[in-house]
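Part of the complex only, each chain left as placed.
Think of it as A and B in the order they're written, each chain with its own count starting at 1.
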């Protein structure tokens, strides 16, 4: 068994900082300067005229870019796996861009929101041009892809729908979709948890910030719903509005509809043209995903088929929602093929 | 600790059979002759002119009337508890009627349905007159109540809404309501289970009937959904139609709406007058109910309050959905008071 410590890469990673106009003055006061990591494959410096496809990697909820170096036992962190992938000549080399979209609520869902900030614009208008300007990418949607897991998988589904002029391929691992299963299933538990804070999510949030986070079993569920509410259903002042009655868990139709408008399985028919133009689509999820994202994946693939998109790499595998980061390199190899031809 | 075996009653139970016109020719070919048990309190035979309030008891899904004699360790079956209640003079005596509404799918939800039969009519038009004709009831809604648990709690909520001319008080223990939580939460698990039967609930049902039932962990969930679909959303031929895509668990709005029309929390505003006229309402549920019926209870009580009905006995207690039959005697005592004044 190989030594577990950090090893040197065959390619290299540039650790940059981008000062995002889109994030400037964001409602949470989060930094507009963001870390941005760019992986360059082996040989990048040796062939100064060669241009490369690029793949943007976005993270799950609560992720920030430095977590890519978190080390799990007996596994490689994704940056090392990327390097292993391209160290051999089995796959066409790509530039891989690690994007940070952390917020004070834990994430952004990669949308523009009065609750968190303009993260969709940041990704599309700030990050992509920044990378294209500094690296020898093939700056064309046919050669630009996006991948992610969980909330990052959601971002990887919706961003090419909204911006087919930018992204020509996507890979989603257990991406958020089919909200009646993945989100609504949490309304009951959340309402029960909120009994401890008199039904006030704001009271929970104040408490959460004042003590050691995640020491209450309610924290993960409530944070997820509160943060996604900030993304999908802020009020005029940018405050998150829950899509359910906090006392009973009963959906509030007018708020819940705002969420459903962001459900990829519902968005597919409205973005049929964009989706038909994609060069590669990878969809997978664990068969025991706690948020039923295997069923969401199935539904998403079904909607794609309904608009005539059947060239989809689809797989359900034996796993929950956790410890599935080993899937990233699999879809990266797929995207590298599709974006290189 | 008292001996656990059956003991003789102070009152008595008449075990009758009713031949129900309403159930004659029911679509499942289930018997139209049904067992009907009538509990008569101590002293009933001694005071031949005295008339009594009556309480109808209906069961949860998969229940049939003989299950009332199932014995749990260290607990009394409900008929014995009823007798204990009225053996003392602490509570005004009632006639208690144990109604059988079993079907080949396990239950009827106490509604009239092309999928199972006319169980609402059976209860209201056959059973009630049958009892009133044979026993010295006070045949008036002000002195007639209904109680039940789970699906029986659902029946206890809706029947007085639909027939305030018959029932003047109700008690629901963990009654089915707030369907987005209690039913929709099962769509994901059900879709996963159905993978083993190629997405066909009919294939599962055929299998279920041919082998030892409840030896597959899918059985309880699928039976519940299939049977309730028979009650709420049969097709023209009376076959159950699931309210979700069996491949993904995604709700099918047109079918799901048929279910929602039977959701007590949604029915309350339409039956405000009936509910305002009730003399007693008891609502309870276990705080850890697997179907979130504690939240459903809370929502039901909230809807009652919204129409001005605030004289409600409401309690959440520490329990799941199981082993809560000890609640029946508590609400019976309450109903006895309310129906005797």
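Descriptive notes on the structure:
Criterion: a contact is a pair of C-beta atoms (placed from the backbone, for glycine too) under 8 Å apart; a residue touches a chain by one contact, two chains touch by 3 or more.
Computed from a predicted model, the values in this text were never measured in an experiment.
Whole-complex tally (this structure file, single sequence, 2 chains shown): 4 copies.
By definition in this document, only the chains that are shown with their structure count from here on.
Here the spacing of subunit A and subunit B, counted between their Cα centres, is 46 Å. Against subunit B, the residues of subunit A that register as touching in their complex are 178, 180-181, 184-185, 187-188, 191-192, 245, 247-251, 265, 287, 292, 294-296, 298-299, 302.
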